[in-house]
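First, the structure itself, so that you have it in front of you.
For this view, one protein chain was removed and the others were kept in their places.
Per-chain residue numbering starts at 1, and chain names A and B are given in the order in which the chains are listed.
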Amino acid sequence: MTTKVVTQKQIYKYFTIHIITTIIMFMIGIVLQQSGYSAPLGVLIGACIGIVITFLSIAFAKRRPDAFFVHYGADIVTRWLHYPLMAFIIMTNLLLVAINLWEIQDLLLQFYLTGTPSWIILGLCGLCISYMARYGIKSMFRAAEGMFYLSMITFIIIPYLVHSNMEWFLARGFATVASVKEAWPTAYHLGSIFGEASLILYIYPYISQATYTRKTTIRFTTLAALMVICHLIPILIVLGPDLAQNLNYPELDIIRLIKSGSYLETLDPIIIALWLVSIFIKLSFILFVISHMLSRILKLKYSKPLIYPICTFIIVSTICLAQSHTQFFSMHNGGVSTCVYISQLIPLLYYVIDVMRKRRKQMEEESL
Amino acid sequence: MIIIAIAYIVIMTYEVYYMKRRSVPIKPYVVLYCFMFIASELLYFFKDEFQLITLIKVLFAPIESILLFK
Partner (left out) sequence: MRKLTISLLLLMMLTGCWSSEELNDQAFIGVLIIDRNDDGIEVTFGVPLTTNLASGETSGSASGGEVFGYFSRTAPTLEEAMQKVQGDLSRRANIGQNRNIVVGRRFAEEGITPVLELAARNPNIRMNTNMFLVDGYAKDEVAKATVTSERFFISLLNKYVEHRTALQTTIKDFMLSKASGGDGLLPIINFSDNTEGAMVGKSSTVGTGGAAIIKKGKLVEPILTPDQTSAAQSIRNQLGNYFFSIESPTENGWIGLYSTSVDVKTKIVKKENKYHIVIKPTSEVEAIGNNSTMNFAIYEDVKKLEDSIDQFSDQLHADTMHVIQQTGADVFHFDRYMMVKYPQDWRKIKDHWREYYRDQLAIDIDSDIRIRRKGSTVRSFKSQFIEHNEGD
C-alpha cells in the first residue's frame, strides 16, 4: 500500500526529535571529552556530513518514488549481493536500537531506579516501543508532532534557567581556542547520527509532497544542530572546559545548578521523563523500518506480526551487549560510528551502479 | 532463559491465533519465530563468554582508527 500518509511537516518534527534526543543525553559527555572548546565547530561539521549523506539517499530515492527500495534493489544489483547487504543494514539498525536501549537502562539504573533488575526496565521500554511500532507508519509521526513543541520548550528553557551561573568571558574561547583538528572526532561521531535521517529512503513511498524533502532535510538538520549548540555553549561556559571534560553526564549537573527556587532545583526527573518519551518515538521508528524491510525481503504480506519477536530479540541483545560500563564506552571509539556510516552509504553503491547501468542501456539503445 | 522462553511462547500464541483468524499463511512466520527464539536463547546462554561489542570492535576498530587519524 503506497498511500501517501506522512506529510513534510511531520517529517521535519520527527527527525528533529530523533537527532536531538540522541545527541543531548548520550553524546555530550564524549563530545566534550574529545573536543573541549571545539565542540560547536564539530557539531556544525557533523551536520554538514549528515546533510550530504541524506541528500544522496533522497536523490537515489527520487529515481523511483513509488517503489520500495528493498524490492527494486534486487533488480539493480544481483540478488546474491542485495540480500546480504540488506541483512547487514538490518543488523546495524538492530544494533543501534540495542545500543540506545542499553544507554537508557544504564542512565535510569544509575540515578533513578537503583535496585531494579535491568531486564524489567528493558522489557517495559520494549513493550512501549513495539506498541507504537505496531500501529503503523502514522503513529510515530503523529506522536512526534505532539511531542515536538513540548520537547523544544524543555530543551530551550534549560540554558535560560542556568544563565545566572554563566561566566561570559569564557565565551571568547570559542573563537580563540577552537580548532578543526580537535573538532574532527566529534564531527565524525555526530555525522553518523545526523546521517540517520537517511532512513527516509526506506519509507519514501509513504511521504507526500516528496519533492520538498530536500528543503525539509536542511531545515531539520539546521534546527537540530542549533539546539545542540545551544546546549553545548552553556555547559562549557558554566562548567568550564576542564570540569566539563571530567563529567560523565554534564547535562544533569547543569540542571542541578539551577538556582531559581527550590522546586526547580530538582527539575531533572521531569526532563528525563519528557526526553524518554521522545527517545521511545525514535526507537519505535527504527523498529518499524526493520520489520518493514524484513517482511518485504521475505516476501511476506504483513509486517505487523514480526514486531514483537524482533523487539524481544533486541532486548536479549541488549542484555548481552556489554558486561560493564567500561566495556560499553570503549565501543564508542571502537567502531560503532564506522558501522553506521557503512550502512548509510550502502545506497550510494546502488546509486552508482544504477547510473552506470542506465547509461549503458542508453548507449546500447543509441547504437541500435 | 525461562523468561525469554515464556515471552516467545506468549508472543507466538498470540500472533498465530490472530493470523489464523484472518486466514494468513502462518508457516513463514513460524519459521522466523523459531529462528529468532533459538538465536535469542543462544545469545543469552553465552552472554558471559561472548559480548556483541567484541564483534563490532574486531570488525570496525581498525577502520575507525585510520579515519580518525589516531
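Criterion: a residue touches a chain if its C-beta (ideal position, glycine included) is under 8 Å from a C-beta of that chain, and two chains touch if they have at least 3 such contacts.
Only a predicted model underlies this, so the values are computations on that prediction, with no experimental measurement involved.
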Contacts of the hidden chain among displayed chains: A
Hidden-chain contact residue, picked from the options A:116, A:209, A:222 or A:362: A:116
From A:52, A:177 or A:218, residue that would touch the chain that is not displayed: A:177
Residue touching the undisplayed chain, where the options are A:190, A:239 or A:314: A:239
Touching residues (missing chain, whole complex) on subunit A: 110-111, 113-117, 120, 167, 169-170, 172-173, 176-177, 239-240, 242-243, 246-247, 252-253, 256-257, 259
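Assume only the chains that are shown with their structure count from here on.
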Rounded Å distance, subunit A centre to subunit B centre (Cα mean): 22
Partner subunit B, residues of subunit A touching it in the complex: 95, 98, 119, 184-185, 188, 298, 300-302, 305-306, 308-310, 312-313, 316-317, 319-323, 327-328, 330-331, 333-339
Touching residues (chain side subunit B, partner subunit A) in the complex: 3-4, 7-8, 11-12, 14-15, 18-19, 24, 28-29, 32-33, 36-37, 39-40, 43-44, 46-48, 50-53, 56-57, 59-61, 63-64, 67-69
